[in-house]
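Only one protein chain is missing; all other protein chains are in place.
On to chain A.
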Amino acid sequence: MDGVHDLGGKQGFGPVRYAEGRAVFKAPWEPRANALYGLGVRLGIMNMDEYRHAIERMDPRHYLSACYYERSLTGFATLCVEKGVVTREELEKLAGGAFPLALPSAEGRPNAEPRQTFAVGDRVRVKNEFVSGHVRMPGYIRGKCGVVVGITPAYPFPDAAAHNLQSQDEPTYDVAFDSQELWPQAADPATVHVGVFESYLDPAE
């Protein structure tokens, strides 16, 4: 989904707050929130793609105002409620107030069929697709061309896995993009490497 979480290349953000942000946890509840979601994965309540998508589905105002571990808590709690592990009423009673959750999910999608496989050195184009459910294609590479410089063995396909749909595992390609082609005359020169699932790619003509 083209959500607020898809931040790559968005303008208007200021300098990185480098000096003040060295600590990993800034309050005792943060490592506990982190531990709970980790235990949730271990208990098989959800997979990582479902977890990431639940965070992406947060109301944008909430997403942007919450810190990292509040987003983690909200995503995990949303899945626990959606899957019937706990109820929202129970959580709100125990918390003594409202427990904001993420918004409902759109539909997922299966792997693209047919899919083309690629080799190192191939020029590829990221499909010009708009997906309502979960997708791991950052918007800044949509429709752009790059070169395959590496290949990984197969992974679960996030667009399906995040929605608990059956799918085939796919390789991902390490695709090198030129920042000047991603943002012509509006980026520092660099090579930007993105891991791209096979379903997202077409051969570049």
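Just so we're on the same page, a residue touches a chain if its C-beta (ideal position, glycine included) is under 8 Å from a C-beta of that chain, and two chains touch if they have at least 3 such contacts; residues count from 1.
To be clear about the criterion, contacts and distances are computed from a predicted model.
> Considering only the chain that is not displayed, what protein name does its UniProt record carry among "ABC transporter ATP-binding protein", "1,2-phenylacetyl-CoA epoxidase subunit B", "nitrate reductase (quinone)" or "Nitrile hydratase alpha subunit"?
Cross-referencing UniProt, the chain left out corresponds to "Nitrile hydratase alpha subunit".
> If you put the missing chain back, which residues of chain A would it touch?
Touching the missing chain: residues 5-11, 13-18, 20-29, 31-36, 38-39, 41, 43, 47-48, 52, 55-56, 59, 61-62, 64-68, 70, 73, 76-77, 80, 85-86, 90-92, 94-100, 136-138, 140, 150, 152-153, 155, 172, 174, 179, 182-183, 186-197.
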